[in-house]
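Encoded as structure tokens, the structure appears first; notes follow it.
With one protein chain withheld, the remaining protein chains of the complex are depicted in position.
Then we have chain A:
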């Protein structure tokens, strides 16, 4: 099961790097006062990153069902991030129901609809290692987001900073109780 393909961490780092590039490629356009295209690009990249993280949570729980209860609340938070980061998802949705995820997905940002994710996820055989990789993925993505938010419009930067903070908290929660299975 555990292959020697590049770890999820590096894949995430690549995805985040791509987000960085798209985030910075606005050139002088934003000087004209319109941040709309930049905002959309940053949001779409951030959604893809969170969906990839979501896929890693799902793969981890598929490989280690006993981790489900511990990971469920963290996964739920990541799913909320996907909703909030969507270009049309700027408003908080009152209902915590699970059906809104598919509601307004923009053309470019779907693809995680039962279909396999863009990158294959490999999960270590040992639950503790699987959790450690998840923790690494959370941290790597959070750090990349702090880079990306430097160039984002203010309100989106605030959201990205909050989502990054949540990722750092997840890293903390996943590493402060290693193994964590009773």
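Keep in mind that, in the parts below, contacts are C-beta pairs under 8 Å (C-beta built on N, C-alpha and C of every residue); 3 or more make two chains touch, one makes a residue touch a chain; residues count from 1.
FYI, contacts and distances are computed from a predicted model.
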Task = Among "LuxR family transcriptional regulator", "Ferritin-like domain-containing protein", "PH regulation protein F" or "ABC transporter permease", find the name that the UniProt record gives to the complex chain excluded from display.
result = "Ferritin-like domain-containing protein"
Query = So which of A:63, A:132 or A:168 would be touching the chain we can't see?
reply = A:168
Message = For a quick check of understanding: of A:42, A:59 or A:74, which residue touches the chain that isn't displayed?
response = A:74
Inquiry  = Just checking the interface: what residues of chain A touch the absent partner chain?
reply    = 28, 31-33, 73-74, 76-77, 80-81, 84, 92, 96, 142, 146, 149-150, 154-155, 157-159, 161-166, 168-170, 172-173
